[in-house]
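With one protein chain removed, the remaining protein chains of the complex are shown where they sit.
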Amino acid sequence: MKTKRIMMTVLLSLLALSFVFAEGQAETKTDNGLTHIEMWYNATQTEVGPLPDDWVGYDILRDEFGIELEAYSLPSNTDDQEVKIRAAMAADELPDFFVASRAAFLDLVKAGMVADVTDCYALMPERTAIMFDQDAINFTTIDGRSYGFGTPSVIVKNEGLVIRKDWLDNLGLEIPTTIDELYDVMYAFTYNDPDGNGKNDTYGFGAFIETGSGHEIYPGRRFQPLLGAFASEGTWDMSADNFGLQVRQPEYYDFMVVLKKMMETGVIDPTWMAYKKDDFRAAWKQGKFGIFREQNSALHSENNYAPFDKNFPEGELIVIDPPVGPNGDSSVGPAVRGLRIWCVSADAAAEGKLEKICEMFEWMGAGEGYILCGWGQEGINFYYDEAGIPVSLDTDAQLGFGQAVGQTYIQLRSMAFNYASDLELVSRYPSYNAPTSGKPMSSLETLYDMQSRKWTMTNGQDSMPLPTTDLKTFYEQGIAEFLTGKRELTKDNWTKWVAELDKMGATAWEAEGKAYAEANSYLI
Amino acid sequence: MKSKDYFTKLGKDLNRQKSIYLLLFIPIVVYFIFKYIPIWNAQIAFRNFKSVRYGILGSTWVGLDNFKEFVNSYYFWTLIRNTLMYSFGKIIFSLPLSIMLAIAIYECRVKWLRKTVQTLSYLPHFLSWVIMYGIILSLFSPSDGIVNDIIKMTGGKAVDFLTNAKAFPWLVIFSDAWKEMGWSAIIFIAALMGIDVSLFEAAMVEGANSWQRVKYITLPAIRPVIVTVLLLKLGTIFEAGFGQIFMLYSPAVYSVGDIIDTWVYRQGLLDGRFGLATAAGLFKGFIGMLLLFASNYFSKKVSESSLF
Partner (left out) sequence: MGKKKTTESVAVRLTAADRTFNVIINTIMGILLFIIALPLWSTITLSFRPADFIGTYIEGMFMAPWNWSFDAYKSLLGNNGFLLAFTNSLKILVYGVAVALLLTIPIAYGLSIKDLRGKKFLTIYIIIPYVFNVGIVPTYILIAKAGLTNNLASVFLPTCISTYNCLIMRSFFEGIPGELRESASIDGCSEFQTLVKIMLPLSKAIIMTIGLYYGVQFWNDYFRPMLYLTKDYLRPLPILLRNILLAAGMNEFVEANAFGNAPVEAIKAASVFMSAIPMVIAYPFIQKYFTKGTLAGSVKG
C-alpha cells in the first residue's frame, strides 16, 4: 500500500508539475496604466534571435506613448505563417496587432475578427503620405471600409533576365534580343562548351518552379521573361478589352511550343522541375547554366556573389532586355507591389487599443522610430557616412546592425521600411569589390538596371481571386504534363485541355476575376 | 440467478484488481482530455466553422457538406488510389525489410559488422526530408545525378526520376524504406532480445540448422510484435507520409503523387478550411477503423494474435 501511495503521489505531482513548469505562462497583467499590445511581426531575420529585451524602443514606447509592447516573430516561411494565423483565428488566439496574407485577411474580415481602421489613416499622417496611396488603401478595402494597413514588403521590379557575358564572349556571340536569338544562344551554351572545360556539362537556361501569390501561376516567376515574348506574362491579361486568363490566349500555346522545344533539345537544365530555390542558386553559382531570371541581391550582393566570383573570377553576369517575341512583345514579368497587411484584432479595438496602435505604427513609419527599427541607434548600431546613409558599425560586441548581435536590434525593420527610398536602398546595397577577382560590384546598380527594363505594370494582379484547389491542381498538372510529354503537345490536345479547364471551373474563376478587377478599376 | 453470479464474480474481480484500476485512472483521464475532447471538437467537420470565438456550437450546422466537398472532388479517386498505393507499398516493402534487418543483426556472427550496422542503421531516420531531397537530387537529377551519369556513360538517355510518373512511386517507396528501415527494426531487435536462448540450444541438439531455427524459433517469437505493428499500420492506412510526399512531389507527378494529406494541406489548411480538413480526417479514420476491426478479426481467426 505504501509504495502505491508513493507512486500515485509521484505520478500526480509530475503531472501537476508539467502544467505548472511553463515559463512566461499566465503573466499577471498588472494595471500599470500602460496599454498592453501584443504584436506578431515578420522578423527581418527570424534565425538570429528575437528582438532583445533591452531594445531602447520598448523604453521609448513605454515612457512616451504609454505602451507596453510585447513583440513576437512569426514563423519564417509563408506557408507556416498562413497556418499559424489561420489556426490562431480558429482558436481565437489572435494578438492585438499582426500581419496576415490577403487570403487570411479576407476571411478575418468575413468573420468579423479584425477592426475597421478606415479612420486610422488620419491618425498617421506621415506614414500615410509615405505608403498609403489610394491603391494601397484599396488593397484592404471591402465594401467601402478599410480593415487593415497595406504596407510595402518588397522592392518593386527587383528582378531581371541575366546572362553569362563571359560565355557569350568565349563563343563570340552577341547579346540576344529576340526569342529566336535567345534560343540560339541557349543552344550554343549547351553544346559549344562555353566555359571551355572540355566537358559537356552546361545548359543554356536554368529555372525552378516558383509560383507567386496569384499573379505568377505555374510554371511561375522564372519563366516570365519567356512568357513576356508571347505577351502571356502573369496569370491574367489585365487589359480591359481582352481580359482573361493568359493560358487561354493563342500566344500561350506558342510559348508552350518554344518551352517544349527547349526541353526536347536539352538547352534547359532538365532538373528545373525538381530544383528548389537553394538548388537553383547553387547551380548557377557552379556555372551549370548561363541564362536565368534572378533577383538583384541574390545575384550581386557580396555574400551571394562571393562563391560565384571564387568559382569564376572571369565570370560576368549582366542584366539583359527580355527577349522580343514574334509580335514584338517583351516583358520581364508582371510588376506588382507586394503589399503585406497589418491587422488590428477586433478585440484590441474593443478594448480601446486602436489609437495607441496607430500612434506606435506612425512612430515606426517616420523619424526616430523609423531609424530605430530600420538601423538601430546611432553610435551603437550604426553611423552616418558623408552622404547621410546609415552604415553598420564594426564593434567588438558585434552590435553593428550587420553583425551577429546587432541584427537582433533591427528585427522590426519590416514595420518601418517603405522599400523604395534612396536612404534604404543605398544603405542596403553598398558597393564593394568582389573578394576574388577584385571587380567593383554594386547590387544597387543592378537593381536600377533591372528596374529600367521593360516590365508589365499591373495593379492588383496579386490580389485577384485565387482558383479552387482542384482547378489549380488541374492547371499545374496539365501544363507540366504537356512539358514532360505525358500529354502530347498538339494544337488539338491543347484546345481540348483548355476546354476541360473550363469544365473544372476556369470560366467561373475568370468571371469572378473580372468582377473583382472591374470593381477595383484594375483593368488597363 | 445467473446474473447474480455474474455480478458477484465481477465484484470479486474488480476488488482483486482494484490496484490496477487505480493505476489506470490517471492515464485514462489524461487520455480522455487530450484525445476525446478534440474528437468532440471535431464536430467542426459538420459545421461552417471559422473561429471558436463564436463557439463551436455557434457556427452553422452544414451536415455533410464538408464530406461531400471532399468526396466530390475531381481528384477524390486519384487521391484514394495514390494514398493506398503508398501506404500499402510501404508496408509491403519496409516492414519485411526491417524484420529482415533485425534478424540479420540478431544472427550476424561477425561482431564488428553487427555492431556497426546496428549503430548506423537507425541514423537515416534523422535525416529530414529536406536533406533526403538533397541526397535524392544528387543521385537522380537528370542533369548531373550520379545514377543518370552512369546511365549516360553506358550510352543511355537520362531519366527524370523525380518528374516521371512511372518512376516517382518507386522513388517514394524505396526512399522511405531506406530511411525508416533501421528505425522500425529497433522494435523487432528489442523483441528478439527476449527470446529464450535455451530454445536455440535445444534446437541445435536436435540438429536443426540455422534456417530452421529462424523459421521455427525466431520468427514465431516475434510474431506478436509483427502482428501488432501490422494491425496498427492498417488502422492508419490513409496516412501515407505527408512530409515525404510534400517534399518530393511537383505538378509533373501530381497524377501519382498527390495524396489525401497533401490535398487537405493545400485545400484545407492553407485556406483555413479547418472543417474540411477535419472532415477528411474523420473520413480517413472511419475507413481505418473498419479496416482495423476487420483485420483484427481475421488475424484472431488465423494466427491467434490480435489487438483486442
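Going by the order they are written in, the chains are A and B; count residues from 1 in each one.
In the analysis below, contacts are C-beta pairs under 8 Å (C-beta built on N, C-alpha and C of every residue); 3 or more make two chains touch, one makes a residue touch a chain.
Not measured: the values here are computed from a predicted model.
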Of B:35, B:157 or B:301, which residue touches the hidden chain? B:35
Cross-chain touch to the chain not pictured, restricted to B:87, B:121, B:244 or B:299, is B:121
For the chain left off this view, which of B:24, B:92 or B:219 is in contact with it? B:24
Where the missing chain touches subunit A, by residue: 3-4, 7, 10-11, 14-15, 17-19, 21-26, 40, 44-51, 72-73, 75-77, 80, 83-84, 87-88, 90-93, 95, 158, 276-278, 281-282, 286, 295-298, 301-304, 306-307, 310-311, 392, 401-405, 407-408, 428-429
Name every residue on subunit B in touch with the hidden partner chain. 10, 13-14, 17, 19-20, 22-24, 26-28, 30-31, 33-42, 44, 52, 56, 100-101, 104-110, 113-114, 116-128, 130-131, 134-135, 138, 144, 146, 178, 182, 186-187, 189-198, 200-201, 204, 209-211, 214, 224-225, 228-229, 232, 235-236, 239, 269, 274, 277-278, 281-282, 284-286, 288-289, 292, 307-308
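Going forward, only the chains that are shown with their structure count from here on.
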Spell out the residues on subunit B that touch subunit A in their complex, using ranges where they run on. 19, 22-23, 26, 30, 49-53, 73-75, 133-134, 137, 141-144, 158, 160, 162-165, 250-252, 254-255, 258, 263, 266-267, 269-272, 274
Considering the complex alone, what residue numbers of subunit A touch subunit B? 4, 7-8, 11-12, 15, 79, 82-83, 86-87, 89-92, 103-104, 107, 110-111, 113, 201, 203, 209, 218, 269-271, 273-276, 279, 288, 468-470, 472-474, 476-477, 479-481, 483-484, 486, 504
